[in-house]
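Report on one structure; see the data block that follows.
A protein chain is absent from this complex, but the other protein chains hold their places.
And then chain A:
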Amino acid sequence: MTEQIKEREALGGAEVGRARRRKEDARLITGRTQWTDNIQLPGMLHVAFLRSPMAHARITRVDASGALARPGVVAAFSGADLAGEQGSLPCAWPVTEDIVIPDHPPMAVDEVRYVGEAVACVVAIDRYAAADALEAVEIDYEPLDPVLDMTEALKEGSPKVHEAGNKSFTWKFAEGDIDAAFRDAPVVIDRTYVQQRLIPSAMEPRAVVAQTDGDQFTLHSSTQIPHILRVMLALTTGIPEHKLRVIAPDVGGGFGSKLQVTAEEVLCLLLTRRMGKPVKWTESRSEGNLTVHHGRDQLQHIRLAAESDGRVRAVQVDLLADMGAYLMLVTPGIPLLGAFMYSGIYKMDAYDFTCTGVFTTKMPTDAYRGAGRPEATYAIERVMDELAAEIGVDPMEVRRRNWIEHSEFPYTTICNLTYDSGNYEAATERALALFGYDKLRAEQADRRERRDPVQLGIGISTYTEMCGLAPSRVLGSLSYGAGGWEHADVRMLPTGKVEVVTGTSPHGQGHETAWSQIVADSLGVPYEDVAVLHGDTATSHKGMDTYGSRSLAVGGIAVVRACDKVKEKARHVAAHLLEASPDDVEFSEGRFQVRGTGASRTIQEIALATFAAHDLPDGFEPRLDASATFDPDSFSFPHGTHLCAVEVDTETGATAIRSYVAVDDVGAVVNPLIVEGQVHGGIAQGIAQALFEEAVYDVDGNLLTTTMADYLLPSAADLPSFVTDRTETPATTNPLGVKGVGEAGTIASTPAVVNAIVDALRPYGVHDVRMPCTPERVWRTLRSREEESA
């Protein structure tokens, strides 16, 4: 570890660690930028999709001719019209050998399997004409039975979503002797938790602009993954990869929902190919709620065996994961990303995990902030509280008895992950102090005694997670279709300015700022002199994009390595110009100096010298630039302790968060302001799952939560002021010591809130409230306990 820290210090400089305001914010906040929907091209046509109103039905007739007669309409197509060329949307994560991956036409041809599935499209001269003409497309459906409940779907005789049945796969992982651990276990906790279905709600809706000159194709898309998208679209559409350029201009959020190859992207490319004109599609919020891939939706059966003092012996998990109607890009892999996280920060002797992917007639699920890890963290952190209640010990004490101690790192968990570093004691101690834990417990006791209608509850979440989704070799062993490396080019321009090309694809994370800080320190150039280019496959030729909190821990390291190469090259040029041996040339704060003399050159002077190329060392290729591709050895493991105090009004069932403390350890920090932003947004999103958000389908398979009046997102007014702090235990697996912070808050906060609610209500005999813990649900839970005890 000390070696790593040395390397970090070697970056020197004052930029890394500085709370810089983000350089990209002015244009993002004012909207003076190229959001995809801002793009206007000559002759551009607009696409509107007609979407299935049925959850499950056979399409018996499509007649789009009525639409063609409408003003402004240029063309209309059904799925059948495009059947020969539309291919099947890709699934890049076949988790088992016998997995069922159904054909997934971008536009339904003869059967629809969820409400919102595209069944026809209209192309018109403007958005309004296209939307109006949808009403003139006639479609006849023959209804089929919807399949809505996972447990029912797996029963013999259930209606089938696909010919092959409703099971996609069963994936297993086991370590240790699970039967022995449960046999005679003094304490067994057995619980079932529902991870409700969520709708990722990025601020910018999805939008696509496709164009062609007949040979070359360009696709602008509000996507997180321009590089992966290009590969996948080439494979799906048959457009040769070298003829396809994908651009993610500024993108307004994604949370995983834009880690996808969407039907609309494929169809817009096909339409521009057919029509020879640019086409645009921008979704409405309601269209998005229906058809942005959904998140979570798992039924978790978790059992925990423990000694009577609360030491955990084993955890067993049996999971049903709702795939929705089809497998999209990484749908089946999401529960696997959680599979290795159910042991959390705890030591145990055995672990057993089974997950079955189930088809239903709903929108497919896929990655959503945290992807698999929030589900796992929720289950283990909830169950640790149940264990504490069962044996009558403070829930923090139970955690202490089980967690990996600081002195035990690096530690290989029961899930075979090696946690390289961590300090759960330090983060917890800090959090307890900030929270005033003991005082709140005293107040809780008092309110319980007084039978105060407003009860106080305290929730703990001592989480860890795995991020920096990386080592390509490990991803391969899990059957994931792509690698986990990342790439950067760093080039010094003749005038001494710097361009960085990154393979990451920021959509709100502030890479332009953070990468500039790293480069400024590394090359000793002013922060303002660095520009970061991203998101265009024509300028950024290699990349794996942005998801899974990987950008800094993988892509940031590629930037560091490329800078190192640039410096090494520059050192040779400096030595040559200064007539010294490269070994005698030292680099500090942007200046190369011959040891023991005053002779020096700045890195900017070297950059200019390599441009003129008049006097370079033999064999030196002109220009001062370098590339690096980084594939880490391991994931990184942020952790932290979140504490939440809630007041639950037992008369109305309403929950109010009174205080929230988050102490996160995300390793070394490049920009504390960006980290703070990620933590705040992450906590808000996790609280949203605990209290507010749920995608609801009715018994016929209609989505009821199609607007923001029904799908409730909290605003700042609904959230407390978070108290945040950090401990810094550097990761030992990368030279910056960074871990990743994009998802930590979301992963940590959901169980902290629900643990607090359950803690408040334990005196009433409550040991669970299903999420989201709405006032009505809390009230009903209390009422059913009252009725039971009456």
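FYI, contacts are C-beta pairs under 8 Å (C-beta built on N, C-alpha and C of every residue); 3 or more make two chains touch, one makes a residue touch a chain; residues count from 1.
Basically, contacts and distances are computed from a predicted model.
The listed options are "Protein FixA", "ComF operon protein 1", "Carbon-monoxide dehydrogenase medium subunit" or "ABC transporter ATP-binding protein", and the UniProt record of the chain not shown names that protein "Carbon-monoxide dehydrogenase medium subunit".
Taking the complete complex into account, A:D710 is the one of A:D710, A:D725 or A:D768 that touches the chain left out. Checked against the hidden chain, the listed residues A:R191, A:R623, A:R658 or A:R780 yield one contact partner: A:R780. Listed for chain A, the residues touching the missing chain in the whole complex are 127-128, 131-132, 284-287, 651-652, 654, 692, 696, 704-705, 707, 709-710, 712-715, 717-718, 774-776, 779-780.
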